[in-house]
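One protein chain omitted, others in place.
Moving on, here comes chain A:
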Amino acid sequence: MTDFLRSDFLPALPPPPSREQSWREKLFGDARAAAITLSLLVGAALLLPSVVRYLFIDAVWRAPDGALCRAPGAGACWAYVAAKAPFFFYGAYPYPWRVNLTFALAGVLIVWLLHPRGRAKGYALAGFFLGLPVAGFVLLYGAPALGLPVVGTNLWGGALVSLIMALAGIAAALPGGVLLALGRRSDLPALRWLCVGIIEFVRGAPLIAVLFMANVLLPLFLPPDWAPDRLLRPLFGIALFASAYMAEVVRGGLAAVPRGQDEAAQALGLSRVKTLRLIVLPQALGAVIPGIVNNFVALFKDTTLVAIVGLFDFLHAIEIARLDPVWAGPQIALTGYIFAAAFYLGFCLAMSAYARRLEKKLAAARR
């Protein structure tokens, strides 16, 4: 063990800075800070110019095919992204307007739900969890009675599939997670063990295994003529997976609600259901909104895995487009990945930024 007894006094330290440090003090305050700043600057000077060159100066913005992008010294191939954009976003779906309308509807509902000054959120909630699935099904799959030709799910692809998976996963995971979490703390042992079993089994498995199970075992366990659609099977797997993770987040929220709240509500004569709906759940869910949003971020990233069961999500569409002989080339592949990274980064950062802002607001409200 080290000995920490001092025999001599240290010289007195200077008083702590009483004002905000200036930029120069922040970056070059002492030798250490100056050394770090200088090495960072050198690194940036070495790296940034080539990145900018690659992304903008040497980039190919317009080209009929991949020949220009395959030329030595060519940078990012934005022409490829422009040429393949319809495939990236819609797959082989023949009517882009139906997709656009569906997601515009979803966007409006989401903004309405999340906006701090939105009114009558009950309607928005009902619209998102009940109206949107129906409207989405009619618009995307089609309804011949309404003059919308049926589009088989084998034509769906690209960002369309990614967003459907994410939205349906969110719409299923929130109620599913709440039900599983409530079941987990039920005082009926049979129900409790069933919920614990489902949650722990799903959380112990990788998502790929769950998707495999949904894809291969679901048709095995159902009567032969009930075989679900190829889009529905992975959707079921994703919903189950997300629900199990959501249940753990909700459980944390339920544990954070003081017991007295529950008891006071019952003392006031509220029924069990009303106690849950009006007293416990609002507090429990409110306490874990950041965790819920983080789960949504993870869910959105996980939608890339549906490619394992043969669906064309956004990333898989980029993977496939890369193999087109007209547009094959190492720089073209890299450009596709940069585009995909920007797509996922944009969505996920927006969600996390919202969660952070909400967290700050909640913390301020609690103080």
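Please note the rule applied: contacts are C-beta pairs under 8 Å (C-beta built on N, C-alpha and C of every residue); 3 or more make two chains touch, one makes a residue touch a chain; residues count from 1.
The working rule: contacts and distances are computed from a predicted model.
Novice: Leaving aside the chains on screen, match the unshown one to its UniProt name from "3-isopropylmalate dehydratase large subunit", "Menaquinol:cytochrome c reductase cytochrome b subunit", "General L-amino acid transport system permease protein" or "Thiolase family protein".
Specialist: So the chain that does not appear here would be "General L-amino acid transport system permease protein", according to UniProt.
Novice: Just to verify: which one of A:Met213, A:Leu231, A:Ala244 or A:Ala355 makes contact with the chain not shown?
Specialist: A:Met213
Novice: Just to verify: which one of A:Lys26, A:Arg185 or A:Lys360 makes contact with the chain not shown?
Specialist: Of all options in A:Lys26, A:Arg185 or A:Lys360, contact with the hidden chain holds for A:Lys26.
Novice: If you put the missing chain back, which residues of chain A would it touch?
Specialist: Chain A touches the chain not shown through residues 2, 4, 6, 10, 26-27, 32-33, 36-37, 40, 187-191, 194, 201, 204-209, 212-213, 216-217, 219-224, 297, 301-302, 304-305, 307-308, 315, 319, 330, 333-334, 337, 340-341, 344-345, 348-349, 352.
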